[in-house]
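Excluded from the complex is one protein chain; the other protein chains are retained at their positions.
Then we have subunit A:
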Amino acid sequence: MKDTFDLYRFTLLFKKTILERPAQLLGLMALMLLVSLGFYSFFAYFREWEAAHATAFIWGYVGGGIVLASVIFAHFTTNASGAAYLMLPASSLEKWLCGISIVGVMFTIIFLGFYRLMDFSFINLYHSRLNKNDAHYQFFYSQAQIFAFDGRLPKFSYMLFANFAGAALLGSLYYNRAGLVKTALTVLATMAFIGLANYLIARLFFNNLSSANPFWSVNLQLTNNYRTVDAPQYIKDFADNLTQFIIPAILWVTVYIRLREKEI
């Protein structure tokens, strides 16, 4: 059991991982928070609250998570650093847990905490500066509300994060150099292949096919009119489960398997 997981050793590993490359990990997290703040400030300046919320959340959380995921296991750019990492006396499970804890848990908590604080500060400032005697006070006041973390956009972002950060983690273990770029190209190629295969299959069934969205719908052109044929609900539910749970689980678990089998 001690060769699989040991809490003391895991604590040492966690501390070592954070403090070994503080500029890379903590600096990167700080940079992502600043990017989020930048987007938020820009749109908040023009009182575009919806855009401020969306861009700051997606770029900060999803974008930041992907970049962070691509560096957490990036020890394999040189033989020496890769060997030093693999030979460090900690189990593959501990190394994997450490990586996913930093990317999936620590970064998420820090980002959501920062985002809430930033959102709260901006909106409070905005509300406090409104003229209460203005006839449109209520209207302006209701324009800016605290961003809920359980809305459609955050849920969509969590799904994107789980998938793309998982792909970035895995990519960093397959591609020793320029991992993020190569992973992005692999993901794009995979998505293009799925889209093309789906389109070609749909063409077998529909003569007047305009476009096809995998697992979702096909768009048909009938002379000058367009019609959409939705996939059955169970297919949509399957697709939701696939993107929300199954693919992320496969990606994140494969990271562990790859870490165990990594050679350098």
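Convention: a residue touches a chain if its C-beta (ideal position, glycine included) is under 8 Å from a C-beta of that chain, and two chains touch if they have at least 3 such contacts; residues count from 1.
The rule is short, and it goes like this: contacts and distances are computed from a predicted model.
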Record lookup, UniProt, unshown chain, options "Autoinducer 2 import system permease protein LsrD", "Nitrous oxidase accessory protein", "ATP-binding cassette domain-containing protein" or "Transcriptional regulator, GntR family" -> protein name "ATP-binding cassette domain-containing protein"
Contact residue for the chain not shown (choose from A:15, A:47, A:136 or A:177): A:15
Pick out the residues on subunit A that sit against the missing chain. 2-3, 6, 9, 12, 15-16, 19-21, 23, 78-84, 86-92, 94, 260-261, 263-264
